[in-house]
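Of the protein chains in this complex, all but one are displayed in their positions.
== chain A ==
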Amino acid sequence: MDSRDELAARLDACQKCNMCTAQCPVAKVNPRFIGPKGLGPDMERFRKGQINLDETTLDDCSNCKTCELTCPSGVKITEMILGARRAASKARHKNTMGLRLGLRGYILGRNEYLGKLGVIWPTLTNQVLKIKLVRLALDKTLSISKNGPLPAYGKPLKIQPDKVGIGTNTNKQVVYFPGCYTRFNEGDTGRILIRLLEHLGYKTIVPDFHCCGLPLEANGQFGKADKNGRYNLELMRPYLEAGIPVITSCTSCGLTLKEDYPKLETRSAQLIGAQAYDLFEFLWQLHEKGELPLDFQEVRASYGYHPPCHLKAQGIGTPALRILGLIPGVKIRNIDAGCCGLSGSYGFKAEKYEKAMKIGSGLFEAINVGSQHGDFQSMTTECGVCKVQIVHGTGIPTEHPVHILAKAYRLID
């Protein structure tokens, strides 16, 4: 059965039970959103008859994939919605997105270029973005919410091209796909990750990747997203062919590499799915082979953990919890209280900011209650923008779990 037929079969599998809509974080807060069942399988039948919706209706989906995890019949709901958005974006002259939202989509989708601009003089950019008037202007001209927690820029992560060449010792090399957030907003996390992999005896190659493409896709720019994907796959090709793993520290980049890249029609597209690893998924594999050193120092700290939606969608469980559980002293509690609401750039949009905060309210409450009970002092999560949203919603310090592991290996204080 080819994937097209499979999608059709999955469409027929929809029993109209409405559980996806009942669990959808967006439908919960936005009565105008027709929900995953309506937008996915219901409308799919019309789309099959060439009746297409305009993009603004489809745009309400935040692409968190909760519906796909909820469906008891395995219907690929988000995939259908994304397919419809892709089709609608091709018929752009007919849609009602308007110039302003189109331009906003163009900009928010290009976090990579924003990052490249932002890190030229990070302190200046951050100061400018803190000016209320600037945010008001962004709100009025581009509908980028004046309240949204736009992440600050920092010292960027340098690329580490492969000067020596792959050579023969391929089993001690990895390619690192840092993603735009780590590269431009939180270079430290990337540098720590590279030190950690070095500590474990791995040579880490960081080619000059473009953005994975997910933000472009989420902002309706499918052509550009595919182009980025093919470009990145071409950079990965020699390593993939040599069997070298590609490591991600951002769960959304990771999901894109695993779920979207295999659909691009290139040779390396057939390899990337099996060779892409979330960092902790990779470390757990080392641990199972007995190759992860366990000479941890005690880390006396307690954390709440937020599993990002796009980690759940990868179907690999919570490997970070498994690894951190090996460190003496670390107390960690899996909060797992739903989507943070930000969904990439969704919560930055003026008309969506309030809804995004409402979506995240259950998570914020769980974090606040837990920290007030003294269950933990700070939070940890793999996803950069979840982190930004958690700090915005609760004020509780949040870091990537690699920081905790690096402390245990005495690599950082």
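Convention: a contact is a pair of C-beta atoms (placed from the backbone, for glycine too) under 8 Å apart; a residue touches a chain by one contact, two chains touch by 3 or more; residues count from 1.
Keep in mind that, in the parts below, contacts and distances are computed from a predicted model.
A single chain of the complex does not appear, and UniProt lists its protein name as "Glycerol-3-phosphate dehydrogenase subunit B", one of "Fumarate reductase iron-sulfur subunit", "Glycerol-3-phosphate dehydrogenase subunit B", "Molybdenum transport system permease" or "ABC transporter arginine-binding protein 1".
Checked against the full complex, the candidates A:Thr318, A:Ser345, A:Thr380 or A:Thr394 give a single residue touching the omitted chain, namely A:Thr318. Taking the complete complex into account, A:Leu255 is the one of A:Val26, A:Val175, A:Ile205 or A:Leu255 that touches the chain left out. Summary of contacts with the chain left out: across A:Asp208, A:Glu234, A:Asp336 or A:Glu351, the touching residue is A:Asp336.
Within the full complex, the residue among A:Leu150, A:Ala366, A:Cys386 or A:Val402 touching the omitted chain is A:Ala366. Contact between chain A and the absent chain runs through residues 17-19, 21-23, 28, 31-32, 68-74, 255, 257-259, 262, 272-276, 288, 312-318, 321-322, 333-337, 365-366, 369-370, 373, 375.
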